[in-house]
Every structure is written in structure tokens, then in C-alpha cells.
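A single protein chain has been removed from this complex, and every other one stays in its place.
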Amino acid sequence: MTADQGEPVKGATIAAGSTAGSAAAGPVGGGAAGGPAGPGPSGRDVARTSRLGGSQLLYRLLRQREAGIVLVGVILFIVFSILSHGNFDSLENWGGIGSDAAELGLVTVGVSLLMICGEFDLSVGANFSFAALVMAIMIQDHYPPLEALLVDLAIGAGIGLLNGLVTVFLDIPSFITTLGTFFLWTAVTLIVTGGVTVTILPPSPTLLKVLGGSLSGQIRTEVLWWLGVAAVAGIMLHRTVTGNWIYAVGGKRSAAIEAGVPVTRTRIVAFTICGILAAFAGAVQLGHLGSMSASFGTTYQLEAIAAAVVGGCALMGGRGSMLGAVVGTIILEMLDSGLILSGVSPYWYEAVVGIILILAVAMHTRLGRLTRGGD
Amino acid sequence: MLPLAVLAAAALAVAGCSSSSSSSSASSGTTSANSSLGTFYFISHGCPTDPFWPPVWNGAADAGKQLGIKVDILHITSSECGSTSAEVSLLDTAIAAHPAGIATTVTDATSFSSALQTAAKDNIPVVVFNSAPTASGVPSTANPYLAYLGQQNYSAGQGLATEAASEFSLSKGASVVVIDHEPTNISLTQRLQGVKAAFAPMGITPTVVNTSDDISQGSSIVSSYLATHKSVAAILTLGTTGTDEVAEAQSSAGTHFKIGAMDLDTTTLSYIENGTVTFTVDQQPYLQGYLSIVELFLDATEGASPVSISTGPVFLTSSNVKALAKYVTHTGY
Partner (left out) sequence: MTAPSGAAGNRPAAAATEAPWFEARGVGKQFGGVVALDGIDVSFRRGEIVGLIGDNGSGKSTFVKIASGVYQPGRGSIALDGKGVRFRTAADARQAGIETVHQDLGLVDTMSIVRNFFLGAEVRKGLFLDMRHMRRETVKMLEEIGLGNLRDLGQDVSRLSGGERQAISIGRAVAFEKKMLILDEPTSALSIAETEKVFEFIRRAKERQLAVVCVMHNLAQVRDVADRFVVFWHGKKVADLVNEGQSERELAEYILQGKLIEMGIERSELDSDAIRTLAQE
């Protein structure tokens, strides 16, 4: 049937307003070669760029979901650089920010992915400490460090899997399940370790140096692990079938069920990935600090959710990206050191995080109505 | 939206400008020339809700005011309590600020190494107070710093045990309970080791009960213990949180076991005055804060190398505690 049979011209939006030109003729949508950016036309299709011209590319980049929060990050960077008389943008400071960001960031990648799938994991902090403590104890007891790392990851996977099985098969909201498992694993950690701090005295095994050692000066390998994992997760989310299912299950579970998406499997996979990443983050911190105790992971569950949300993940699911997870993490970490280096009293930190959180969510909600989403 | 973000950034900028100017005016006590020295950072792992720490922070702040220098007191937020990486991150940030000097606590043997080594390489003077990477407080190549100001936790623990033995006339086989309110805290672990070591030749093996940083949770743990163990010769605590927990548990259980405590704050002081607690082992946290800043100042101005100072243990009982009352309120316990 041709288009002239009185078709729904109403609302047949050719993209909002002034960028009508970018729609052009022929099958549209970004290029096939998207990066780990979330759903959103990846303005990286070279063929299209040359046809459309540079300014169209700029428009498209700006209309990505993440553009807003990246801009906020840039503004904060500039503000802090000025206030700190240049100390903020030093390599040293960013080395420090990088490694904290990496540890929080790894947890945030997992939490974001799970949030996109429509679920929460409040047990990540306990997972982080428990898995890394077992790893630390094993290394202290002269087990091969690689084995210890595999055990750490296995514990993370196990905790995530358990969260998934209980949530899905007992039909309990994940918020509740993982609140319970948080307490469970915190208690288990204390029972198993007696609450002591486990320290691996130097010389530290090569594996730990690979996980969290310094590359040069203040720049640490953790940052590479974090960005690498985020990239892989991003590609998985945006470019694979499983990723499509994760977005669908989080976006509207009934539609996913009706379309034949394996919803149960997808949810459990998402929980497991989140668990593995939390445990990996703990291993990386062990590589960085050389010590681990039950209290080391306590802050991560709420901070990771905050970072995810600041980066554009919707609390309700179905929206978000790994790029957003990375940007959200960087912004939270920037606040930390930026406020100190600018001479602002550290008591302000929590207040500022709260304000940024609210503003970020407001911004994402508003901008979401203007920008395109999808692919 | 974008306007909101810009507004937020502007608000930050205003907050930043105003508070940096206000903190420098707060520290302009005597000589304004001293503010040209730059900023001194004072970093601790103290939980904002832990009553032990305000005297430490007050000590540092008072020293800063009296010397006319800028002292930025950094501590982890209440949601980060117990997180070593949060404190290390503060240290990293302070180092990136190229300060005049840093005073910091070090809560384990490896987490701070990289930061301390960087500070040493950058020629930033660093002193450690309150918690050191080793029991002796002596720096090493792995953990370099200039001096340790604080209590030898191990010997303080020994002191607690010997004082308890004499005050409470403890004999061989006496049932002594030690409350550990933060089992992950290396200082408490060192104290506990001292206690055990001092009791060993007396033939006393203390029972350790782990509680928590949360006072209501901790006191219920103690209560349950006391309910099932009726003959206790003495209860020893390793810090003010533990003391609060035991005192609360005792009052609800109605028992009157003897208590020997560690550290001092206004609550512990009142317990000593009313007899709930017989004595406490004080590490003089105010001095830790105060002297750390003084030493960094003298290093910066006179090139005087900081020296390690043992700020405790000092035994406080009802007999000498009255004299302390004025000192205690002034230093903000």
C-alpha cells in the first residue's frame, strides 16, 4: 500500500524541528558501526557524515541522551579548575580520581546494566567486600593469585545468581531481595573473617599489580579495566540480541513476554553480571590498596545507584547506557576532589551530591522528551 | 536542563569562593603572613558521628588558629564510615593540591603506601597520627612519613590490662570480657593484642565480644551476653563507643560489673564521675591533633624535623578526673 491512502500524517514526526534535513531520503537511523554509546543514533556512520556534513553530526551528538550530562561534567570541570587554581586539572589529581572512579565505576556498570533491565541490587557492597576478602585470605595463605581471583569472580557470580533466582522465582521485588542478601552477606563476611582487615604485605603478587597497580605515576591500571569493561558491556547492550532483550525487559516486561523474549533468563543473566562486576571491583581495589576488610565496600550500593541515575539510567528501567554509567561515575568522583581542592568545606560534599542527583534526574527527564532515544 | 546545570555550577562557584575566603579568615589569628605558607591538610578516618574525634579536629583547628595558618580538616562522610579507600582518596586529593604539609591517620599497612610514597617523592611533609601502619609507629620504605604522634596502641592495651588487674584485684582464671566495637579497626586490634599479652602471665584469658559502631545494636549484643554470663569479674572496652554500649547494657540489665575503659569523651567522663566506669586510658587525642599541626608548621617555617610523640597512655580515674573537667570541655570532648 502506498502512502497516499490518507495515512497517519498526524504525528508522523520527522525528528524534532530544525534538523529535518538530517532525516534525508532513504532508510535512516545511524550507521551500523555504533560504539558503546547507548541507544541513540551513533553519529559515527562515516558515510552519512560525509553526506550530511559536520554540523549535522554535531546536532546528532548533541541529541544523544548523554549529551546533557556530559555537558554538565564539562561545566563542573571548568568550574573546579578555576576555583582550585589549576590543581583540579593536574594529572596527579586525575590519577587519583581515576582510580576511585574505576572502583566505583565497575560497580556502577553492573548496577546500571541491571537497572536498565528493571532491577536493583543493594547487595553489591557486601558482595564487593566478601568476594575480595576471600581472595585476599587465599593470597595470604599462598594460593595462586589467579585462582584467588577466579574464586572472587565465582563468588560474585554466585551472589548475583542467587539474587536473580530469588527475585524471579519467588517473585519478590529485587529491592527487597537484595536488601536481604546485603545483610546476609555482610554477616557471613564477619563470621568468616572475624572482622579483621586482611593485609597482603609487599612484595605483592603480579596479579594484584596487574589489577590495580600503577602504570606511570598516579595513573593506574584500574582505569583501563574499568573503561574496558564498560566498553564491552556497552557493546553487549547496544549491539547484541541479549542487550536488546535487557532493554525490552526493563522497558516493558509484558511486551517482552508477548514477543517471546526469554524474560526469566535475561533477568537472571543481568543479576549475575552485576554480581560478577561488584566482585571484580573488589578484586581491583585489593590490587590497589593491598588490604581489604568487611567495611571497605559499604558505600558502594547507594553511590553506584546515584552514579547510574546521574548518568541517565531511569530508575524504572528501559533507559540508560554504559557511557552514561561512566560519565555519572566521573561526575560523582569529580565532586569529591573538586570540592576539596576548591577549598569548600567537606561537609558540603553530601549536600552537593544530593543537589546534583536531583538536577541530573530532572534534566534527563526533560531532555528525554526532546531528544530521540532508540536506535 | 542546561540552564539548571549552569545554575548549579554557579551555585558551586559561589559556595567555593565564599567558603575558601571564610576559612582563610577563620585561620587568620595572629600573623597574616603565615597564610602565605599555603594549606595544611588534616586527614582522618573518623566517622562524623564518633564522639572520639571532635577533640582531635578541635586540636588541629586550634593550632591552626593560634599559628595563623590555613588548616583544612578533611574527613570521610558519614555514609563512607569504615571505607579505607575513601580516606586514601582524600589523601590523594590533598597531595594533588601541593600543600604545605599533611597530617593523616594510616589505618592499615598497605592501603596508604602508594599515596605516602608519592607524597615523599613530591617532598610534601607528612606526619601520621592516631593510627599507624605498624604497631610501633615507625615509618618504612613502604610507608614513608616523618613522625608518628599518638599512642602506642599495644602498650596502651597492656596498660589497660595491668591497671584493670590492680584496680579490680583480678586473680588467675578471672572472667574478663573485652568489648571490641570495631573489629576491623587496626588500632583496636593492636590494643586487644596488648591486653591479651599483659593478661597472659597472670593466667587470665579474656573473652572478646565483637559489637558494632552502632551503639544501639552494640549495646543489645552486650546485653545478651550479660544475660547469659552471670559472673563477670570485669568488663573492658577499647574505646568510647564500646564504653557507651556497655554502660547502656549495664543500666538496662541492672548489673554492676566493673568497667575499665579506653579513650575519653564527655560521656566517659561523666561515667567516671558517677562511678559507672572506674578508670579510662586516655590517648589525649586533642594533643594528637594539636601537635601534628604544630610540628608541620615548625617544619615549614624553621625546617625542624617532626619527631614522634607518645601522647598516651594516661590513666584517668575519679581522683584526677575532676581536674580534667575544665580541660575536657575546652578541648571539646
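For reference, chains read A and B in written order, and residue numbers begin at 1 within each chain.
Please note the rule applied: contacts are C-beta pairs under 8 Å (C-beta built on N, C-alpha and C of every residue); 3 or more make two chains touch, one makes a residue touch a chain.
Not measured: the values here are computed from a predicted model.
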In the full complex, displayed partners of the excluded chain:
A
Per the definition of touch given earlier, which of A:248, A:283 or A:356 contacts the omitted chain?
A:248
Residue in contact with the excluded chain [from A:73, A:234 or A:318]:
A:318
Which parts of chain A face the unshown chain closely enough to count as touching?
1-3, 5-15, 23-24, 27-30, 32, 34, 39-41, 235, 239-241, 243-244, 247-248, 250-252, 254-262, 314, 318-319, 372-375
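The rule we apply is simple: only the chains that are shown with their structure count from here on.
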Give, as an integer number of Å, the spacing between the C-alpha centres of chain B and chain A.
36
In their shared complex, at which residues does chain A touch chain B?
68, 71-72, 75-76, 78-79, 82-84, 87, 90, 92-93, 95-96, 99-100, 103, 190, 194-197, 199-202, 204, 214, 217-218, 285, 288-291, 293-299, 302-303, 336-337, 339-346, 348-350, 352, 355-356, 359, 362-363, 366-367
Applying the document's contact rule, which stretches of chain B touch chain A when the two form their complex?
1-2, 4-6, 8-9, 11-13, 15-17, 19-20, 23, 39, 72-75, 77-86, 88-90, 92-98, 107-111, 113-114, 118, 142, 183-184, 186, 189, 210
